[in-house]
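Please find one structure pasted underneath; my questions will follow.
Heads up, one of the protein chains got dropped from this complex, but the rest are sitting where they should.
Entry: chain A
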Amino acid sequence: MSVELDVFVGNTTIMDKEVYQLWLNGYTVNDAVKVRIEGGVMEECEASADVLLSDTMDQYRTFQMCERLLHHPAKLANQLLFQIPPDRQAMLIERYYAFDDLFVREVLGKKLSKGTKKDLDDVSAKTGVSLKSCRRQFDNFKRVFKVVEELKGPLVENIRQHFLLPDQLARDYAAIVFFANNRFETGKKKLLYLTFQDFAFCAGQLINHWTLGAVDSMMEDMDVDLDKEFLQDLKDLKILITDKDLLDQHKSLVCTALRGKTSVFNEMEANFKNLSRGLVNIAAKLINAKDVRDFFIDLVEKFIEPCRSDKWTSIDMNLFLTHYTNSAHILDTFKHHAVWTRYMGVIKSCILRMYHD
């Protein structure tokens, strides 16, 4: 005695958000049923475990049939097979493309290759995110990456239009694509304190200010790569540390401005040259792809860590960076104002974002 076949098809496709989430999280049907029972849905509707099982199976089947469409969200709106109200469609897409911060933190900046995919079981074990869910998230990253990789125009906008994602999610994906493309190192121990959102913020800064698209959105090249010309120009900033006069002048301007305004003035004064060297050296090296990858680790090692050991507050940090940036413009012999602004603007907001415990 057994139910051989059991299907339910509605003219409007019925989808339970809760079950959808369980499916996305990689629960098996039986586990999902257990979770639902614990959730108390049974008492709520006078249902039995059998009913719950039947419903869960049915929904899982529906989701599996929809998954193909979710890979190309634009198709979801134009397909005829499932009649899904637009708000539901948006929900399906948004949740399908949602990801765990813990998981993304593990693969951020890694090459989205088969090799990485093979290591997902380790990631799964480490993060507690089920392997199924890891795979889905990884495949999502990869799919988005592949589609927007060679597209013209603004990255975020491309993602939003191709995958019909809400703005914030599209930005996050832009960050993921950007990191994957530039292979930023994010896994070093020193960087572990940074969350995905920290990186996503920085990525946003970089995308908005350092890529070619930032200068001219109609340019042939894309948003995913840093502006080579700009990187080249960054080398010119070296004068700030190689020219001793400039360095001293810069230091005195900053110290004058900050005197009495910060509690860590002495530490700052003592460390100024090191800090400035750190920042300018990062700029000068960015032309090398390898150093681009180390951008964040460099920021932490060369700047954030020294400041942190001196117990700067973020207010101190803000003050310093503001005056450090502005003072350079007053320097007589310093000519690279545009590059400096473009560089320091991003560096400042990145550091401020990254400067926490």
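Just so we're on the same page, a contact is a pair of C-beta atoms (placed from the backbone, for glycine too) under 8 Å apart; a residue touches a chain by one contact, two chains touch by 3 or more; residues count from 1.
Please note the rule applied: contacts and distances are computed from a predicted model.
Hidden chain, UniProt protein name from the list "Ubiquitin-like-conjugating enzyme ATG10", "Histidine-containing phosphotransfer protein", "C2 domain-containing protein 5 isoform X19" or "superoxide dismutase": "C2 domain-containing protein 5 isoform X19". Touching the missing chain, out of A:E150, A:D332 or A:D357, is residue A:E150. When the full complex is taken into account, the listed residue touching the unshown chain is A:D50, out of A:D50, A:E229, A:D245 or A:E305.
Considering the full assembly, A:Q79 is the residue among A:T28, A:Q79, A:T195 or A:N208 that touches the omitted chain. The hidden chain makes contact, of the residues A:I14, A:M91, A:I297 or A:L352, with A:I14.
When you scan A:T127, A:N140 or A:N158 for touch with the missing chain, the hit is A:N158. Even with one chain removed from view, chain A keeps its contact list with that chain: residues 1-14, 44-48, 50-52, 54-55, 57-58, 61-62, 64-65, 72-75, 77-83, 85-88, 147, 150-152, 158, 161-162, 164.
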